[in-house]
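Shown here: the complex without one of its protein chains, the others still in place.
Chain nomenclature is as follows: A, B and C, assigned in order of appearance, with residue numbering initiated at 1 for each chain independently.
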């Protein structure tokens, strides 16, 4: 796999990947991939203006970083997305292999459609052969209704070799209406318990199975691996997560799929970064569509970003090769923005690269 | 009537109800229902952003409240709308019955098209059989040109069993151009006195019959029932209403039907809530189209909201059953937003659930 | 002429008048009437929000005012517009007669297409027969290149019976490209002197004939009549006009016809009103399209407004009768807004009637 010299005929832009993906997917699956209110997040990122900083010494610059003890070639993590066999037969294994090949990380969804063991193996296969013991993927953990079920799922992930846990708290309700094809399901989960029927569908149904802060404290005691919380937008909640001993925070509004009109990730990022004050890394999820978006997020204080829909366009279009190429495209664009703004390293990116709001329409 | 398990075939969303209503109504009546400049109110509510607050304990949450001594299952009151037999043969009785069945309240318009006695009876029929003495509907009182006529109308409402009076002051002029069908009229009113013709149609015509602050003081002396004033947008006027001994304030710009380009209800709400400082409940009218809107209003300090057009879509589409189902839909959505924002009770909703303004278009 | 009981068949709104005018005018003339960048002015007025103030005592309210010693029934003055025979055979005489019939004032353009004597006579014919000596129209004075020619024009206006002088300083350059029909011309002017050709068309051509502050001081010495300056947008210029002994200021950007993207009249109004501090009346020109607009202007401190295009729609559609009816329509709308905002007199209108900016689109 040679992402830096991609096969001729690969699309030249993310937009072209999106078109190819749409053409190759069943319309219902394309809608499922595209739904949600991520437009606000994307717009907030796109509206930020930049200030070029020419004449700075950026020769030999790079996009490498250390994140929770792991060495990464670039700050794009592949966001946890469910049921990836919907998009391509290679499924989660294809995405994981591409992330490893590009020196990045893959976040496995609790709703992965392939066995955790296979995905972990794909990471090893994708990484450079000379590297000993590339860390396994990160595991996105959804609460399983109670501690026993959740503990069993966590154990399966640890046993399969996952190297970090991303506890996702932003989607307790509102499952998608997509009817899954028979061969695609969440193979790593136990059968779901029947929800208790009752007058209060929300409070007595869904929320009765939702996790609480005490559960996060319990979860912290269940593993030595790095533990992140994904789905926080409020400063108080970020501080509470620190209090619970978390090792990182993923600012996210779940791509707008859960709560319409939620405050954008980018608006939450700045205040949370300020409050966290460097004690743990803060990552940005939701709305990242380009290398420029990542640059903007880092200028607002993010340590890394989660890339969602774009890599699934790559997966749908060309499987693992497409994912790897998408990663290469966004990384190239990030590098170009770093160069134009005079940043040789990720740590050089900051508010001094941001301009005033653009003039109105 | 079983709103929690609605008959199969009921529309699944307010939008679907609106479409069904439009299809089933005479175009002139649909226009009458849709006219006015409520867009500003609705937009202000929709543009507010929310901040999810996961991991909070909301199990066993609910939407109950006490309002002016009455127990309500949820904070949606049915706004006073004239001539409801225009929309469905069940008319005001259908709406009143549905409100009672859902544990809410109905506000009878002075321009109701059915006798007050019948509407009060419908409330008793709609409420749960085990409950003794459900309070009668609230009566929306329009000034009748002078105190004598107004007093007689008030007495009719009290005699029929209404349980509160909502004095509406926001529509002295500009009657609709709808020509009523012969069988639909304001059956609870005396024949209108002929307006005095003259050069000053506004000041010497309409406004000569409009109420003044002194009339509100007089009205206060006419009844022991809770008295609310509906149609205030200015802080000074809210304080003057308190001074006059009112028990509640309904912030409203009459759905934009009276004064185009009026300040939105939501913009007025915050300053009025602050000035009133909890002495009486403040309700929001105009622009509420969803459970999310109600959540936003409550986060800005409203105690409850008046629901207008959406329940008339339900009435037009399916009579009382449609109204009850619409109430269930908005209540479910309110519950979901409470759950996502970590609010187990209405009192938990507040500014901490509100985010920054969204990025521009 | 009975504007209060207009002949059946008159249009019911300004919009209908605009349509009728467009249908009845030569397309080139309609374009000439419609051109310019008045949209900014109109938008600024329309975007202002209002706060209804119910329950106030407005019985017996009216729109009368005293302006520069003249009694007017309402604050709508007819703006000086050139060549009115382009729009209707009745021309300026029709407009002047309508203004008088409605108890208002007409501002005669220097470029009027009918003799000043005839226009003054039309004012007398239009006013109520019982009234002795209705004041003549106001004369809009354009600088005539030098003091001698200007003095002669002023004398003609005084001699014809004009009752005030509105010195217009906002249009020194950029004449319209409309080719006048042969029978329509500025009958009250001497033939124009030939402009001196030269390399600097602007500074040595047009501007060499433009008036200066010293000319205003000279002009002040030429008449005892009230003298207003029209076309100021800057606070410093308003104060300089006071210094020169002017009796009134007309804030105007000439309907946007001269300088594209000029600051709107409404934005200039507030600071100028504040600086002038009541020493002379401040009038608003440009963008007034309705009674609501006038109400907004008065709430920002204007003493009266100049109505432009709408009355020419009336003139084009129905001659003097149309103008009178248009005046009646905007006055009715102004009254309605006064009533809804609790203002019995023009002096009651103020910032307390204005709300916050509307929510975005």
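Criterion: a residue touches a chain if its C-beta (ideal position, glycine included) is under 8 Å from a C-beta of that chain, and two chains touch if they have at least 3 such contacts.
Keep in mind the model is a prediction, meaning the values are calculated, not measured.
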Chains shown that the absent chain touches, full complex: A, C
Of A:42, A:58, A:99 or A:323, the one touching the omitted chain in the full complex: A:58
Full-complex contact with the absent chain, from C:64, C:234 or C:274: C:234
Chain not shown: contacting residue from A:245, A:278 or A:358: A:358
Residues from subunit A at the interface with the omitted partner, ascending: 4, 46-62, 292, 332, 335-341, 344, 352, 355-356, 358-361
Footprint left on subunit C by the chain that the document does not show: 40, 43-44, 47, 169-170, 172-174, 199-204, 206-208, 210-213, 215-216, 231-234, 236-237, 240, 253, 258-264, 267-268, 360-361
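Heads up, the rule we're going with is that only the chains that are shown with their structure count from here on.
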Chain contact graph, described as a line, ring, star, complete graph or other shape: line
Equivalent-chain rotation between subunit B and subunit A, CA atoms, steps of 5 degrees: 90
Rounded Å distance, subunit A centre to subunit C centre (Cα mean): 62
Geometric centre distance via CA averages, subunit C-subunit B, whole Å: 44
Interface hub residues of subunit B, defined as touching at least two other chains: 47, 360-361
